[in-house]
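Left out: one protein chain. Kept in place: all the others.
Every chain is named by a letter (A and B) in the order it is written, and numbering of its residues begins at 1.
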Amino acid sequence: MSDPRTTELSNVSTTVLGADEIILNMGPQHPSTHGVLRVKLKLDGERVVDSECIIGYLHRGVEKIAEHRSYQQFAPYVDRMDYVAAVSNGLGYCEAVEKLLGTEAPIRARVARTILTELQRIASHLLWLGTHALDIGALTPVFYCFREREEILKIFEKYCGARLTTHAFRIGGLQYETYDGFEQDVKRFCDDFTHRIDEYETLLTENRIWVGRTKGVGILSAADAIALGVTGPVLRASGVKWDLRKAMPYAAYDLYQFEIPTRETGDTYDRYVVRMEEMRQSRLICLQAIENIPTGPIMARIGKVLKPPPGEVYHSIEAPKGELGYYIVSDGTTQPYRVRVRPPSFINLQAFDKMARGSLVADVVAIIGTIDIVLGEVDR
Amino acid sequence: MGNWLSPSVMRLVLPLLYAVVIVAVLPLLAGYIVLLERKVMADMQARLGPMRVGPHGLLQPIADAVKLLLKEDIVPDKADRLLFWLAPLVSVTMALLAYAALPIGPAFLIADLNIGLLFILAVSSLGIYGIVLGGWASNSHYSLLGALRSAAQLVSYETAAGLGLISALLLAGSLSMKDIVMAQYDQGIWFIFYVPIGFFIYMVGSIAETNRAPFDLPEAESELVAGYMTEYSGFRWSLYFLAEYANMIIVAGIATTLFLGGWLRPFASSHTALPGTSIELLDALPSLLVLGVALYCFYLAPKQPVKIQKLVMAMAGGLCLIIAGALAGALFASPAVLQGIHGAFWFLAKVFAYIYFFLWFRFTFPRYRFDQLMRLGWRFLIPLALVNLIATATALLATREWGGSLFFYTILADVVTLAVAMFLAKNDEVDSAIPVADGE
Partner (left out) sequence: MGLNSILFYFFAALAVVSAILMVTRRNVVHGAVYLITTLLATAGVFLLLQAEFLFITQVILYVGGIMVLFVFVIMLVNLDVSLLQYQFNRQRFVAGALALALAAQLFVVIKMGKTSLFPQARIPEVLPKNTEAVADALFGRFMLPFEIASILLLVAMIGAVVMAKRRV
């Protein structure tokens, strides 16, 4: 009956700590919780029997602030939620307000938005890969990933002046034209990027130790994933082929050919493979897009003062971490009545308990990493 | 004056001198190996490493040592004071004691014990107490668990490493470190070519024994169970650190002596000499190599961006020139001096090559989880080591009974052992892919 793992370890822990179950507290300050997340684990020896995530350490009242800002004024605030992938936050918000207004950004703006968002997806996944590998003990990939991320952030800086909290998009389109040399920079990055991903794959994908630490760890079945409302790479790794870029296309995604990677088991290794493949697909989208950026205006004609008609809208996009949705209720004034953000990390974090039960304490760190959460988004 | 140099006095004074040299040089050497590690790590991670303290970071170890010595000595409130004081001491003493039997040159040996190898192994296994007592004395659950895990890991992999060593020992026929190297000289071939699998087993075992990645779970910062060193700060911590790096050099020294020919140069038994002189051709190799390094430094020096870096490169080149000169000069001195200096060169070169692998593995592989680590040790490495031992012994017996070359029989033995290794590895894969499902 006993799995070999329990026998070797529970002998050591159980006797020392007397009782059979102890409660272990991780965080809120811990090098591996990727932010201020507190996790309380109930352990039976080395096995996790129950877990509880305590969040809220980074709550800043963003949604309440939205009620007291005009629509354009609120745009920089959304960057600060998922601060690792600010551009996609901005995309979701701007498109939601455009939907509320009943307009659409011009095609040139939509294509440029797509390119920048896909670059941001690559950057977000690179950061995820670096920190996840670092938690599992691979000390080198994090530096390589940040080297590539640096190239993307340089492109962002040349475009809008900021690297991290970019406020790249405006409601109705873009404020800045793509700079001279934008296409060349993106093309150069994409050309280099294939053999960089191959580099990371050489270090990790076939490595026995990596496979041993990620295969079979933190399994989430497809039924559980759907029941919990999990979206993004976590959902796709569990076998559900659902990506908003294909299911409900927004921006310019319907113009391009790309695949949606899915896997079957839903363990940490599958999530790793899915995200690696997503990076490759994002690169393909960028290459297709920069071949042919249409000319035209970059801003729709919507006027300086925005007073959307009373009503409500829910618009979601496929952010790097999952489905990022904005539910905006307008009462006809310049300030929204309510902005509710559907943060993918918050919803995905619910799956943590499901994934962590029955696994070993040493795997908890890997599981937190594989869900890819950003506390700014979880707590808002 | 004549009385002072009599052999009996020399027998006492010379080892004492060597001991003093080793104890004095070793902390400095360990510090510079740390710097080397940081530079190699930086190189593999596409960055530069320590650059500010001294040119190219060369004074970094000194800065670190000064900082550690000046730090406040914190002793946890409920800690066991005697053991808290004793534990790092045990670690460091055992690490340094092992150097007594390590042969750096044919005459550079503090004590040529006829159980030299066993002595080093015994002293290494005593080093475990430093860890266990340290974890206990810290009076913290997590330190204790980390210490016990570390000790369990050490004990398991020590067994495997020892079995790997024995396969080379069979070929040597003696436990004395000096005799082992002389056996490689007599047989004209380094033992790694006879028992490469034994070398591999010893290498993996030694990485686990010194708590290096990928087996460094007890020390890792991002894991929940903090290591045994957590409560130690300042000088006590630096003792543990010194013990770890001294241990690394010891295991590298053992591997060099048993598998890589110790202080012998490659092709030590072939004595082709330069025509007309008694200087052997291959003996010129060390000075040529170092000369090559010196020329490379001089070549790189003008290309450095900053003036101070140019200066440092030129000085490094100059240092290499001096060493090359010393090595070449030794060619003309008495054979004892020649053997001494060149022997030390080759020994250190091999030790550094071995340590480079340690550093390389640390930055390439992720960490093993503790249960996977123990499974690897007990279900793969130890059975493989046993099979390797039996196969090597059979090969030796076959050579004695039926004649023929030992090389041929050991190749057969290695093929058999490899087949067993594949079989064991396949078994291992199946077992460790047990998924963790709900309600199992």
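Please note the rule applied: a residue touches a chain if its C-beta (ideal position, glycine included) is under 8 Å from a C-beta of that chain, and two chains touch if they have at least 3 such contacts.
Computed from a predicted model, the values in this text were never measured in an experiment.
Colleague: Touch as defined at the start, partner being the missing chain; which of B:L36, B:L118, B:A393 or B:L406 qualifies?
Modeller: B:L118
Colleague: Which listed residue (B:L26, B:A79 or B:L148) would be found touching the missing chain in the intact complex?
Modeller: Touching the chain that is not displayed is residue B:L148.
Colleague: For the full complex, which residue in B:I33, B:A100 or B:L133 touches the chain that was left out?
Modeller: That would be B:L133, which touches the missing chain.
Colleague: Applying the definition given at the start, please give the residues of subunit B touching the unseen chain.
Modeller: 80, 82-83, 86, 113-115, 118-119, 121-122, 125-126, 128-129, 132-133, 136, 144, 148, 151-152, 155, 175
The rule we apply is simple: only the chains that are shown with their structure count from here on.
Colleague: Sort out for me which residues of subunit A touch subunit B in the complex.
Modeller: Residues of subunit A touching subunit B: 3-5, 8-9, 12-13, 16-17, 24, 26, 31-32, 133-140, 143-144, 147, 203-204, 207, 209-210, 212-213, 215-219, 265, 267, 354, 357-365.
Colleague: Which residues of subunit B touch subunit A in their complex?
Modeller: Where subunit B meets subunit A, its residues are 41, 44-47, 141, 144-145, 148-149, 152, 213-214, 216-217, 220-225, 362-372, 374-375, 431-440.
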